[in-house]
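Below you'll find the structure I mean.
Note that one protein chain is taken out, while the other chains of the complex remain in position.
Our next item is chain A:
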Amino acid sequence: MTVQQMTVQPMNAVDSTMWFEVCALGALGREEGVAALLPDGTQVAVFRTHDDRVFALANLDPFSGAAVLARGIVGDLGGTPVVASPMHKQHFDLRTGACVEDGTVAVPTYPVRVSGGTISLGRT
């Protein structure tokens, strides 16, 4: 399957953000993550917290270089929603992408919205 054939649709670009539908909210369990592929090949890790908020970070773990963050355990540290890298357990703030253990490291975040039960990722 090539990227062009994927079920990713550019949405109306009012604010110059391109939105791509990724999956139904129901396809993502609470306090779990999934990986999504954007048309340009970017891998995004999409997480849903217990309160049904949805966050999107780069899937690439900056420490190992492997695209695995979506497979980490979702939880909280001191009230901050985080995902733990499944490789070496560094934690990333789901809201900002900041690494909890190393202040000089952060992963990119992506705009995300949920409408009509569907999760979409934004690309500016």
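Some observations on this one:
Keep in mind that, in the parts below, a contact is a pair of C-beta atoms (placed from the backbone, for glycine too) under 8 Å apart; a residue touches a chain by one contact, two chains touch by 3 or more; residues count from 1.
Here, contacts and distances are computed from a predicted model.
Chosen from "assimilatory sulfite reductase (ferredoxin)", "SgcJ/EcaC family oxidoreductase", "Lipoprotein" or "ATP synthase subunit b", the protein name that UniProt gives for the omitted chain reads "assimilatory sulfite reductase (ferredoxin)".
Within the complete assembly, residues 1, 3, 6-8, 20-23, 27-32, 34-37, 41, 43, 46, 49-50, 60, 62-68, 71-79, 81-82, 84, 86-87, 89, 91, 97-98, 103-108 of chain A touch the chain that is not shown.
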